[in-house]
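With one protein chain withheld, the remaining protein chains of the complex are depicted in position.
Read from first to last, the chains carry the letters A, B and C; within each, the first residue is number 1.
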């Protein structure tokens, strides 16, 4: 039974990864889940310099999910290279660094610093709804997305995954723009933009007013967008959004995802990634699927 | 205590309405909820001629919500005027007719027929994700939306509510386009586009592949969009998307909705509308709110 | 009148692997007609829609409804964990049911397949009470013949099993033929292939057949238009060629539906 998948020339032992920002740099969840078993660890977004993020409250629960407005707090790429990468290198898993920035230059500066490391892939966050300038702006206009992708791609010595925002009219257009800009892979969905109001205080629950909406509640939107994106481009697609178990993961794979990420579900059960890996294997045995790649995009009418 | 609100010159005894397509023409739920108590009944979408809708399965449950791809099945405006309107006229509530069509002419034909009736308002569905031509196409491009609104408005002798799709990059742009086209009011959100795959059969659960996603799961997106839309235009906004209880309804009102609609929650509890009305009154007593209009858009930082 | 009600659970037992019998204390029992169904609401917040389940039996004196269901998916599995003394929300009584007046003086064949067997039990009891002659033919997958004793206690019962472990090997139609069961009218419930076969069988034999259809439902009361079946003629309510299974059905005259 083969569970190996290939993303832009990088082989993953299985298609199960962690979603950026929900798994720290791997360290925090290493007590709960054996990182050696994961297809890849995707780190929290990192920038050229430390970011302090947004004021609190930054997170809140909503029906079947949560909102977050962390604001991409991170210690900066230098600390990340000194502390987090050496930690991750000890494990037999692929390392994907999620990169954020306010400007194209900030993205390329971070990527250039990381070029000398043994990081496997970059995931470029062009879709964070929680920072005032940049990020989301890059991710909501196909032309800007294409140009930004091209600039980052030319600074990069590793394959580049472009992470797409679901807060758009046509996800297919955005997927095509990333491909046209030279992306080696796309990942989606980042969070939907949501809001929660405290009716007793008549105030926004989050200091940032809006937050990124994730968790099981968003899954139907995510599956649809992964299906649309996978049909729009030839590069591989990484699917995420509400995956909590193997059934969810398989839905994304059948919709066209070559790999999938587990995000918010880690907060509900830190052992989710491992259960997803085991559940996919059980499904493959049950239905006699010899190679997981047979399942990628295998949904039919 | 005043719970009356005003939509384009039409006074509603309270802000609680039903969401189109989830309450039939009122007849089906009259056994469960006293229609006399509702601010308004919004009917299932009606077209110039009968529509057979999509093949089944048309509905399915998803986490905290459902997908539907009814495809706007309806008996046509003539039957509607003969059978459903006389039934609704017996009640002391406002009647809002939801209108659908494939072309601008189909919309205007229906509206013109209804002009001679005692219908209070039209809600124009420019945002149904479940019909191949028309509808959604009208609702995803601001220019098309504006022109379509203008054409329908000039055919109409009643105030016009334009119902917006949430499947867009900027809801504020769409709201402004409706206002520019002469809309008297906007309502949102219609359903998000979602997909569910049956992993055992490796097929789409819905015959239509995708369906409109509604229910408690979509609420954070809906509240955010109502807030954005209400800040973009001067005309009143009707809010909906996942409202299941009075707290949810108040969240939309605080975000800027003058009235709200209860949709999918009717399927979970046919008495929801009445409970929402009572809960809003309790909240007003508890906090000494003399007039519900004080709460409209009253959220602060 | 249709209503949502919080009903007390009187008994919940597993009849066969994954097949559960649930008895509920509810006044709805007094209104129930065979072929009708109720909606049972799961309690978990992730599952909002009711599960439509046919009435298997109703004791109108005691006010007790019985349903028998397969715990297949997430909602019915959740429901099967409820214990006696807990309560559960139900929506009912839903649908039309079998027309008892139309079969006066005729012999009715009750054909049930798999999880379509339970509603036939209440049908059988009601026919007997109305002095109408009937026989039941039940099709099971294997020897897990839930409700068989209940049927045998009230009427002439014939069995088919797909694996041949009991009665006729094959379908209910095979049993009809092999065991020489005959009658004037068919009441049937079961999987779609069985219903299609019965439709042809009835047409061939010139029998009237009433079949109970299934479709995914949201409202259960005719409001959402989720649960339609295609019909041969234009439906009086929808004005197109389809009917709502939750209101005009679930029982249809086989010749009226395009299945």
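Just so it is clear, a residue touches a chain if its C-beta (ideal position, glycine included) is under 8 Å from a C-beta of that chain, and two chains touch if they have at least 3 such contacts.
None of these values were measured; they are calculated from a predicted model.
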Selected from C:12, C:26 or C:46 as touching the chain missing from the view: C:46
Selected residue (touches chain absent from view) among A:76, A:182 or A:279: A:76
Residue among B:21, B:71, B:101 or B:216 touching the omitted chain: B:216
For chain A, the residues touching the chain missing from this view: 21-24, 28-29, 31-32, 44, 50-53, 56-61, 63-66, 68, 70, 73, 75-76, 79, 215-216, 264, 266-271
Residues in chain B touching the chain absent from view: 63-64, 216
Touching residues (missing chain, whole complex) on chain C: 44-47
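Following the convention adopted for this analysis, only the chains that are shown with their structure count from here on.
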Nearest-to-centre chain - CA centroid comparison: B
Chain centre separation (chain B, chain C; CA means) in Å: 36
Centre distance in Å when chain A and chain C are each reduced to the mean of their C-alpha atoms: 47
Length of the line joining the C-alpha centres of chain A and chain B, rounded to whole Å: 34
In chain A, residues with contacts to at least two other chains: 63-64, 216
Multi-chain contact residues (two or more partners), chain C: 45-46
